[in-house]
Each structure stands twice: as structure tokens, then as C-alpha cells.
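A single protein chain has been removed from this complex, and every other one stays in its place.
Letters A, B and C mark the chains as written, and numbering starts fresh at 1 in each.
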Amino acid sequence: MQSTVPLFPEQASTIAHHVDWLYLFLVAVTAFFSLLVAALILFFIIRYKRTPDREAEQIHGSTLLEIVWTVIPLGISMVIFVWAAVLYFHMQRPPSNAMEVYGVAKQWMWKFEYPGGQREINSLHVPIGRPVKVTLISQDVIHSFFVPAFRVKQDVLPNRYMTTWFEAKEPGTYHLFCSQYCGTKHSAMIGEVVAMKPEDFASWLTSGKAEGSLAAQGEKLFQQLGCATCHRADSGARGPNLAGLYGRPVRLTDGHVVVADDNYLRESILVPNAKVVSGFQPIMPTFQGMISEEDLIQLTDYIKHLSAPTMEGPLNNRSTPEQIRDSEVKQVQDQMKQQETAPQKTSGNNK
Amino acid sequence: MSEHKHPSLVLYAGIFFALIIGTCLTWAIAFQDLGVWNPVVALTIAVIKATLVILYFMHVRYSSKLTIVTVCAGFFWLMIMITLSLSDYLTRALQF
Amino acid sequence: MSTVTANVMPAKHYLNDNYGIRSWLLTKDHKRIAVLYLASITVFFFIGGIYAALIRLQLLTPQGALFQADTYNKLFTMHGVNMIFFFLVPSVPAVMGNFILPIMIGAKDLAFPKINLLSWYIYIAGACFSLAALVSGGVDTGWTFYTPLSTGFLRTPVTVLAIGVLIAGFSSIFTGLNFIVTVHRMRAPGMTWGRLPLFVWANYATSIIMILGTPVLAITLILVALERAFHIGVFDPKLGGDPVLFQHMFWFYSHPAVYIMILPGMGVISEIITCFSRKRVFGYPFIAFSSIAIAVFGFVVWAHHMFVAGISVYSALVFSLLSYAVAIPSAVKVFNWTATMYKGSISLQTPMLYALAFIGLFTIGGLTGLFLAALGLDIHIHDTYFVIAHFHYIMVGGMVTAYMGGLHFWWPKITGRMYPEGWSKLSALIVFIGFNLTFFPQFILGYLGMPRRYAAYPPEFQVLNVLSTAGASILAVGFIMPAIYFIWSLKYGEVAGNNPWQATGLEWEISSPPPTHNFHETPIVTTEPYHYGAEQEVPVVP
Partner (left out) sequence: MSHSSTTTTANHSDSATTATHHPALVHHFDNMEQQKEAATFGMWVFLLTEIMMFGGLFVAYLIYRLKYYPAFVAGSTSIDVSWGFANTLVLIGSSWTMAMAVWAAQTGKRKLQVLFILGTMVLGTAFLGVKAKEYYEKYDECHIPGHVIGKGFNAWGGCSADKSKGNIAEEVIKRDHSIPEASAVQTAKQSEMFFAFYFVMTGLHATHMVIGLGVLAWLMWRANRGEFGPEYFSPVENVGLYWHFVDIVWIFLFPLLYLISRHQHAG
């Protein structure tokens, strides 16, 4: 495929060839039916060319044929649907061992941050052979993170974290495009993804100047902003203890259960009264307009890295939010499903 | 179909009073705490009132099937829009 | 009914009934309104075409050959808005539907002639707004008006353009309303639903979409305008709004709208294929109901434009599945048209050339739609040139081709004169070649990863882009030629006679051009449509 006009982009990620196989299957289907129709048309116009001595034969139709050409396309499209859906679910579910990177998009540039605190602009360095999960947010309009060589694309929304993941296979430099039209310099909002051998990546990481890891910077912010005055581990704390919170289902004052993911943490910092943990007062002030997207990422990463308290034990600790054991997760998810349909009712659980 | 049927004056007045009673009822119930049932009751009464207006004031009760189909199509499409939009919003939080 | 020799123009017809500007601008005759529409959408087709030409010229070189990025952004926005709302949506329904549909069902006019005229004035008002937006600097939102870019970040006259589109939307609502009522209430005696020409079925299905979809676009654009004027926050994430909701509401109209832009074309094809094969249509009820099925299913698939936009995975699954439901009726139509030619008596005159081109190009366009409905694959090709190529195969390869076919087919009916056959065949061929050269490379570009709406691109995409631009210049020639020979034929064209194609259908039983009130006496229909059979003379064209 090294001709001057390539037909495929490089297959630089582990899913690229899965996508390409599906693509080729669809190309084959398209080619078959297009050529079939074209061949029939050509045959008919030659064979049944109008001549003075022959009349057209009148045919009303055939129910059998109608059924055949309804069922066959239906069958083929169901194959495509299932195949593509399975692939899609695979592409939407980042492996748990994925390395995390944060990306902030703005008109018209990409900023990336590594947990170690390294930052770069319009370029993203990743190791090969290891899944990388990119958590993305926009500061202004909708952008889209698109790396053709990896076959990944994800719109980047303001006010909401979106994630995508990939695992690079070959070292190299690949295009990073913004594929959602985002204003004047949309076509200049391009960057590069540099895939490196793990050892090269490790040395690249250490060579970059970092002012401490994201979590460390987050901790600094946590102290500066005074979060720690309420979010403490002791029983008199006015805010829930955040240790071990990340990724767990949390029960709210209105009885709903939500998962404490990136978006929940973000919302709780910016709009603290939206989803208050059961057993606590909605007293936290909002930080809307006071901290940047990068600060938020640092805080989130800090909270992620707080491991669960073990010494005090969560059982008698009033300030640990009511968490749910793994064994109960399925049950809770069912409950969440049911909740979605019923209108909510809010009221403090006290008085 | 040539002779156009329409409700009697008594029926018009009856519908009018039913609508007034419905309004008062929905107003009074709004101040009672029925939990999750408040919006359900309020909207049920609204649907009943709207149905009365459609059937009698707008003469659908006496109209052709075509009119009935048209009215139903409107609400059917509205339901398509609501259900499929909510299919996104209500399942976003779910894990998969 | 003799051919060739004794054709003379009727003494009195809708064109010479009376004269003067007022007789046109205040007309309530559906045929004259159709001609008004024909003139105005032709203007917009060529304006949109100029934008397209400039877009293709810009992309000749990787860094952009002609314009700054912001000018380019305005070009593709205005190209999209012009072509979609001011050409494609009104093209077949408002021109051919307006002219032919009432005649086909044996009515003297549409049910509401005044509303019909009003719809043209509304269209013109909307067009004026869109031109005003152009004159006052142009708009660079993209035709999709995505928030929050359109609401909070652009200083161009977005509101003016949004109002233009909103107004044009009401024009299509009124056209749709008129068609629905006309088909239900104005059919001639004996014109049962099973005897309706397929063109009428297709326009009826289109009207359903116009009626039910357009108002949602209207309210969405009103919210955008309010957001821009008062910062109410409905779509502004800074104020707690959800920009994805805009996409839901926008595509609730704009996905069905692509069926507004293809169904009437399918109706035209059914008429042409039968006529030039001299055959009954194969599987009449299946073609008729597949139009309705497309109209209905078209409303439940909109979020396949949003698979990477941040909708829930479950929702994406549902919309992907439903998207395949709409592919089936399209496939059924293609197979039925092809089968109609079997054992026919096929004559390759210009309308038939366009119809055959339609079948081929629409098949490719439709099948590439499956790529975009396939979840895992759409992630890669969404918002790339693959999408551009796909929908141009539907919109240009499908609808514009059908429109050209229909225009050639009914031109003798509309004007009473024939176009020059040789020139028109040549132009059809040029359009076909130019079109494929323009848009086929874009499929490859898209899979290679070139995003849409790029004013500049990495150098490795240049070869395909140059091919595409070369194709576009050929395509332009193919569209300029008809404009010239159609105008020429108005004066010099051969007089057509009532039925130059020896076609069936009520429109071919009245004079060309038709008399003002279509029928002197209400016709009574006793046969199915397309009753091509033994008792008619068959013209043999060399």
C-alpha cells in the first residue's frame, strides 16, 4: 500500500484491522449489488431494445421475488448490524489497565496532560502495546478527537468528560484531526500522535519538565481551595470523605444511586447541590468560574488516587459516603434503571 | 356525510362545565402531596380535558375516520420524538 | 394520435391565457406557480453551484488555493443552505409536483391555490433573508448550525440565515399540506388509491415528512435565534444547557429531510422507467408502500448522525438497528425498477438515461449509507469526506439526476416544445462522468481520514482532491448545457404534441401546454396506471 494514492490509512492500532475487515465486507456488499444492478440494466437495455416487431410483455409482479429481495437485504443488514455493534461496544469500553491521558480542546488547539504532570500542545505521545484511555473535555465549542490511523473518533463536548481509547501497534507519527467543525481555524486544529516503544516513551516522560504529578498538583489545589476543611476522614467532617470514592456507586439524598465517575466529580465541584451524598448537607459553595478545566482535571486525578481508607475502617465512619459493595452493584444498577423512569422527588432527609 | 351532525347546546354546556371542574380539580390536587403521583394526576386530568375539547368542541367525535387518523398521527409522532430522545437521556448514566 | 407530422400548438393554454407581470405574480394556477418555482430554484441551483465550484477550486492545493479559512467556511455553509433548503427540498415537489400532481389525479388545481401561491412568496422571502445573510458578510456555521458554536461564538449574521431557513421551511409545510389534502380530497372519480401514479404516492409520502418534520426544525431555529438574542441558555453549556439536545432536535427534522430530498425523485423514476420500457411497473403496491415506509421509518433513525456525539451507547444501538429498517424499502424500490425493464421495449431517450443513472448512483449512495449506520465503522468515517461522498451520491446522483430526468420528461408538457435530443443525451453523459469523477474519489479520501469542512489538508490527500476538482469542472459543463438548450427550445424546439412519449397517465391526455383549468370535463378513470399495452402506437426512435 505504498503507492502514491493509498486506499487505506495505516493500520496503527489494535482495532484498525477489525474496522477494515468490516469496511471491506461492506465494500464487497456494495460492489456486488451495484454491479448486479448495473449488469442487469445493461443486459436489459441490449436484450430488450425497442424494435418495431416486438411488444413489451406485461408483468404485474411477483410476491415471491418481493419477499426474496426484502429478506436477503434484511439478513445482510442484520449481519452488518451485529458485527458493527460488537465492534462498537469493544471500542467504547476501555480496558481497565489502560494508561490515562487527559485532553483539553479549545479553539483551535489540543492540550494533553499526563498523570505524571507532563503537558504538551497539539501532540500526544503514547507507548505502543499498551491501551491508552483519553479523557477529553472542551473549553468552548464541540470539537472531535480523530486519529484516522487508529480508527478512533470522539466528539469533545464542553461541560462533560468524554472518553475514548486505543492501543497503538507500530511506532510512528500519525495525524490528529479535529473532525467536528469548530469555527474559523477548524482545519488548523490538527496535531500529531507519536507512538513510541515503551522504553522510548518512558524516557520521553522523564525528559519532559513536570511540576509534579497531576495528583500532587491536585492535592495542592485541594488544600489551597480549602476543600480539606470539610472533606476529612473524621466523624465530625461536614463533607463526605473522598478516599476510595472514585468509581464506586454512591447513594444520594434523594435515594438515587450514581457512580462517582469523572463527570460526577466534575459536576460536584462546579454544581455541588446537584447530587448531594446521602447524610450530608448541601453546604458546599460552587467553584464555577473559579477554576480552569486543567485545575479540574488535577483535582479529579487527585481524588482518583486517594485510596480507600483501611485503618479507620469505613463501617463506623460517618463521613464515608454510603458505598456499595461489589456484590450489590448489579442490584443497584437495576435499581438505577428503574429510577430513570420515575419522576424524582427532592427533599432533605431531615427535619 | 352530507348532513353535518353537531353536539346539542346542552352537551356544549356540559363539556364546558366538565372542563371548569377539571381545572378546579387539578388546581386543588396540586396542593396535596401525592409524592410521585402529583405530575401523573395533573397530566391525566390535562389529557382528559384535551380529549373532551378535541372530541366535542373540535367535533372529532362526529368527523370522518381521516380526521381521527390525522389527530392520532400527530400524537403518535410526538411520542416517537419523546421516547427516542429520552432513550438517549435516560440511559446515559447506565454502565455497560 | 399521430406522431412526427401534424403537431401544432394548442390555440389556448395556460401560458397564453393572459399576459403581463401581474398575471404571473398574482396567479393561482398551479402550473404557473410551478414555473415560478422552476425559475427561482434554477437561480439558486446556479448560485449554489458557484459556491461548489469555489470550494473545489480552493481544495486544489493542500494549503488552500484561493481563500482564507473563514471565507471557505462561509462558502460551504452557504453552499449547503442554498442547495438543501432553496433547491433540493423544493425541487421536484414544488416544480414537478406542483405542475403534474393535480393533473395526474384529474384535479383542476391543488386544493388551496392561494396557499400555493403564498408558499412561493414565503420561499422568496426566505431566499431574500439568505441572500441578506450573504450580502452582510456570509455565515460560517455550517448548514447544521451546531451549538454552541452557532449561538455563542460567531459574530456573523447567523440569526438572519436561521430566519431565512425557518421561513423557507413554512413554504415547504404549505406545499406538503396542499399535496396531502389534494390527494385525499381532489381525486377524479375512479382514481382510487391503487390507481394513483407512483409519482403521486412518492409526493404524498414526502408531504407527510414535510408536515411532521419541518415544524421541529422551526422551533429549533427559533431557540437558536433566542439564544443568540437573549442568551437564555437552552443550548449553552455555560448556562447549563445541553448542546447535544440541539443535535437531537435538529436531526429529528434533518434526517427525514433527506427523504424529502429523495422520495420525490424516486417518484419521477417510476414514471420514466415504465414509459421508456413500455411496461407496467413491477410490483406496484410494493413501490407505493415502500414510499410510505421510508417516510415513517425515516423519523426513527435520526441519531445515527450522532454516534460519536456523546449519546448513550444503548441509544446508539437502537438507532443503528432502526437505520437498517429504512434501507430495506429503498432496496425494494431499486429491485422493482430493474425488474420493470425485464422483457420491456426499452428506448434510451434522455429521461431514460437519467433514470438509469439514478438507479446506479442511488444504489451506490444507498449502500454506502449502510457503512454509516454500522456503529463500529461509523466511528471512523463519521464527519469525513466519506459522508460527503455518500450524501452527494444520494442528493446529486439521486435527486438532481431524477430532477433532470423529470425536467426532460415533462418539458414538452410544460412548454409544449421538445428539447434537442442529441445535445441532451450528450449533457446526460457528461453529468454522469463528471459526477462520478467528482465524488467517487471522496469515498477514498474519507476512509483515508480527511475530515469534512477543511479549508486546508495534509499534502497526501492532494491527488484525490485534484481528481475531484477535475470532475467538478466536467459536471459544471453538464449542468450549464441544459440551461442553454432548454431556453433555446422555448422558441426553436419542435412542437411536442399532447403525448410525445406515448405515455399513459392523465397528464398526457390533455394538450401540451395544458389548458388553464387542466380538464374541460372531469375525467373518469377506469384503469390502473401504466396500462402500457397493445392498443397504443409505439414510437421507434432511431
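As a working rule, a residue touches a chain if its C-beta (ideal position, glycine included) is under 8 Å from a C-beta of that chain, and two chains touch if they have at least 3 such contacts.
Note that the structure is a prediction, hence the values are computed from the model and not measured.
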Just to confirm, in the complete assembly, which displayed chains does the hidden chain contact? A, B, C
Which of C:A229, C:L429 or C:I484 touches the missing chain? It is C:A229
So that we can see where the missing chain sits, which residues of subunit C does it touch? 107-109, 111-113, 115, 173, 177-178, 180-181, 184-186, 189, 211-216, 218-220, 222-223, 226, 229-234, 239-242, 245, 249, 252, 506, 509, 517, 519, 521-528, 531-533, 535
What is the set of subunit B residues that contact the non-displayed chain in the whole complex? 1-2, 4, 6, 9, 12-13, 15-16, 19-20, 23, 26-27, 30-34, 38-39, 42-43, 45-46, 49-50, 53-54, 56-59, 63-64, 66-67, 70-71, 73-75, 77-78, 81-82, 85-86, 89-90
Hidden partner chain, residues of subunit A it touches: 60, 271-273, 281-286, 343-344, 346-348, 350-351
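Here is the rule we use: only the chains that are shown with their structure count from here on.
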Just the number, please: Cα centre separation of subunit A and subunit C in whole Å. 37
At which residue positions does subunit B touch at least two other chains? 91, 94, 96
In subunit C, which residues are in touch with two or more of the other chains? 244, 313
Enumerate the contact residues on subunit A facing subunit C in the complex. 4-9, 18-19, 22-23, 26, 29-30, 33-34, 37-38, 40-41, 44-45, 48-52, 54-62, 65-66, 69-70, 73-74, 77-78, 80-81, 83-92, 107, 140-142, 144, 146, 148-149, 151-155, 157-160, 162, 175, 177-188, 190
Residue numbers of subunit C touching subunit A in their complex, please. 69-70, 73, 140, 142, 144, 146, 148-149, 152-154, 237-238, 243-244, 277-280, 282-286, 307-310, 313, 316-317, 320-321, 324, 327-328, 331-332, 334-336, 338-339, 341-348, 356, 359-360, 363-364, 367-368, 370-371, 373-380, 382-384, 444, 447-449, 451-458, 460, 463-464, 532-534, 538, 540-541
Touching subunit C in the complex: which residues of subunit B? 66, 73, 77, 80-81, 84-85, 87-89, 91-92, 94, 96
